[in-house]
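Every protein chain but one is kept in place in this view of the complex.
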Amino acid sequence: MENLALVTGGAKSGKSRFAEGLVRAMGAQPIYIATAEALDEEMSHRIAAHLLQRGPGWHTVEEPLDLCGALQRTDGRGPRLVDCLTLWLSNLMMQDLDIDAALADLSQTLKAQTSPVVMVTNEVGSGIVPDNALARAYRDSCGAMNQRIGAVVDRIDLVVCGHPLRVK
Amino acid sequence: MENLALVTGGAKSGKSRFAEGLVRAMGAQPIYIATAEALDEEMSHRIAAHLLQRGPGWHTVEEPLDLCGALQRTDGRGPRLVDCLTLWLSNLMMQDLDIDAALADLSQTLKAQTSPVVMVTNEVGSGIVPDNALARAYRDSCGAMNQRIGAVVDRIDLVVCGHPLRVK
Partner (left out) sequence: MENLALVTGGAKSGKSRFAEGLVRAMGAQPIYIATAEALDEEMSHRIAAHLLQRGPGWHTVEEPLDLCGALQRTDGRGPRLVDCLTLWLSNLMMQDLDIDAALADLSQTLKAQTSPVVMVTNEVGSGIVPDNALARAYRDSCGAMNQRIGAVVDRIDLVVCGHPLRVK
């Protein structure tokens, strides 16, 4: 059975919508684990748009940093949608936390889950090399995270123009 | 029958060449609907290079804004190649026109076409998040457009290194 899934794609490619469909197909009482924080107006607008798109029936958990804790607390209560890993990584980096340790923890936690987990991530490494070192470090970290979580999950889909390409 | 197709990919991935092949296979007397305007030398050079690549036998229609009108006027006269949707969207945004209404119109117009339409679009959302808000808005709009048109067409191809990956 496919218990762990990773959904990737570019900005506004339809990743979240596709991931929501996967989660709904995995069981009743879906749980939305939001890693985003409404720190400015643009982000608030994005969060509200996602909420509208999901529709009713979701239990929402907000967890910008302790994703492993959120997964452990919600296991056994329904399929989970984590949206998204790249924002979580960015939150960790802003707090100067140990990325490597966090990814090792997440991999271990994922393997121990009994209820399904679908995670949304982003393709950020297919543009021109960024000018500034921080952006380069961020895109490298996103790529490394996607490889590492991609090795643990049962399926990977790349969403293009709203449609999935099965990768794993 | 596949009457409507969307071809996407990165810059210089071979999208246009692949789309031209699709259109030629769909019937004689192909029509090229160009959304680009030769506003500067670089753009003139790109337009000339595309013209050379297509070779003879194409009827060219230039239409930077009223894409629905161009489709309606050319329906029944041959298969159409629209190159490209992202430039059209950029033209609409520069004129401050209603994107949502334009996409609704385009979806309706496409569904009513009797001759084939192949549209070229671009992947612009797989790099690092842009610094400036206008670029973020543009890449979000491109993504939303690709999802919306992707829902209407019969097939979607992602072109990578000159070769198509069938998405839909």
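Read from first to last, the chains carry the letters A and B; within each, the first residue is number 1.
Assume a contact is a pair of C-beta atoms (placed from the backbone, for glycine too) under 8 Å apart; a residue touches a chain by one contact, two chains touch by 3 or more.
Remember, predicted model here, so these are calculated numbers, not experimental data.
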Chains in view that touch the one left out, judged over the entire complex: A, B
Residue among B:Pro30, B:Pro64, B:Gly127 or B:Gly150 touching the omitted chain: B:Gly127
Sole residue of A:Leu22, A:Ala36, A:Val124 or A:Cys161 that reaches the chain not shown, by the stated touch rule: A:Val124
Listed residues B:His59, B:Arg77, B:Lys111 or B:His163, member touching the removed chain: B:His163
Chain not shown, touching residues in chain B: 9-14, 17, 42, 123-128, 130, 135, 138-139, 160-163, 165
Hidden partner interface residues of chain A, rising order: 6, 8, 10, 121, 123-129, 133, 136, 139-140, 142-144, 146-151, 156, 158, 165, 167-168
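Everything below uses one rule, namely that only the chains that are shown with their structure count from here on.
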Between chain A and its twin chain B, rotation from the CA superposition, multiple of 5 degrees: 120
Centre-to-centre distance between chain B and chain A (centres being mean Cα positions), rounded to whole Å: 31
